[in-house]
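Complex shown without one protein chain; remaining protein chains in place.
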């Protein structure tokens, strides 16, 4: 499912040679009249998007990508299909960061949002109940019978459905929220992820232009932190419930009907199936695939993919029967 | 110790046949003139309360309960004493949720509280120092020499003793607080617990009508989350100190003189003795009994009851000597 990104303004009418000039790439004249639409992951890129290939573990995606323009290194370039245009750089991910910023000039600005409206004058919110001292950005949409608690901050263009309960001291930005969702007190949703290029003396920040997409009937607990995606989105599926102090890093996708208990943490880019239950304080490492109907015991540390219908526990997490046997 | 629940208005003059009608139970005519006072756990119910029996592990409590009206399933009903009235349902806990909501019609409303008073006009608080932008509900009582920091929200009927220090950005609801208590910045106390009936597409929320009861000389750290009880209360005993980012789920009872360090988490309904020390990031599973003078090492995962005067460490937590021996 694709969501239109309404939070970051994209540069219009961009020529490939402009992008290459920005990256200091030499053979740019060849591409003088080529228009480029966006920068995307291999599997999501269209014909007119630039994409990138930075690790051989993604080589299967090279066969399916629709993009014709692939940023890569000279070491990796032999893996590319012959008909694709190879754009050779020293560091693929730093180049991707630069191109992202080029397409989305405001994407590295992480200051608080300074545009806010006077709620009392906006009678478009007449079916919404607001607490005291709410800060509302421009063009926020909130459905009927929803409530927003005291001191909460909802930045521009956020969408909140019907019958939602937004608590107090909540901060929401770059986020789409379905119907009948509860966001409990102190939750912070949609800030940029913890993604950057480590660099002595001054790390290089990576622009995060993804969103957080929250389905229907979801509950997000107190003091949760849910970071938005970098290029793709962070997603919480329908009817999933998160307890207090849960941390969800960028690009994590959580399925439907999941139950995530207190202080659980997800490192970036993991995908969690449907009907998954995760016990308190468990941690899920990055870039993993957790199947459907999986149960993870409290305190576990999951560092491998988990197939469907499996119960695991331990650190590192293993089949729960094995864990119980070993810890008799 | 029983505390009067001042936060949830109970339905008055309720007949048993009304409750049974609400649950779609057939044999209701038998009980036409029986008045029912409340819904309670087996051990806390009085003669005129309804109670419930949903698991054979509580069968010893059937011998002591004063209640005459016991909700149960047909499978479990043979365990009930002959003289008790058996009220047979398909799912005991869902029926309890419904009855709780029937007795306490506002108990499922978890929106922010919209009634707040103008502190400046309330000279009953003249011995209390308030920060800027404090939101105070109706009928809040705060003792002398107490202070309430900036942006804090204290909902209706909360009781705070003398010489208390309430920090900034704190949220307190459904809570009784003793004297000389510090609630540090960002703590969220008294929201409903993470209790619900998992149900495909739309979980069924459970009304939580318990309180949080905090003794004297307690300290609650920054960004703590302490959920109120479901039917019973969540309790923090006198002189117990909690560090930052601690999470305490519903119905947990912590004794006196306990020391709970940073990022510790308690799943629901565990009981912790007096003089217990718990190291950083340790987790205590639900429905456990931790004895007096117990020491739990940092990072431990406690999944079994721990007897008095024991030191444990590890995941799962075991006797500390065994842990040290195995990890030499």
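Here the chain labels run A and B in written order, and each chain numbers its own residues starting at 1.
Here is the rule we use: a residue touches a chain if its C-beta (ideal position, glycine included) is under 8 Å from a C-beta of that chain, and two chains touch if they have at least 3 such contacts.
Here the structure is a predicted model, which is why all the values come from computation and not from measurement.
Residue-wise, the contact with the chain that is not shown comes from A:110, picked out of A:90, A:110 or A:308. Remark: the omitted chain is touched by one listed residue; of B:75, B:118 or B:327 this is B:327.
The chain that is not drawn here is touched, among residues B:217, B:271 or B:319, by B:217. Residue positions on subunit A in contact with the hidden chain: 110-112, 114, 116, 133, 135, 151, 153, 169, 171, 186, 188, 191, 194, 196, 198, 200-203, 223, 225, 227, 245, 247, 249, 263, 265, 267, 281, 283, 285, 301, 303, 315-316, in rising order. Considering the complete assembly, subunit B touches the hidden chain via residues 129, 131-133, 147-151, 165, 167-169, 180, 182, 184-186, 217, 219, 221-223, 238-239, 241, 243-245, 257, 259, 261-263, 279-281, 298-299, 314-315, 327.
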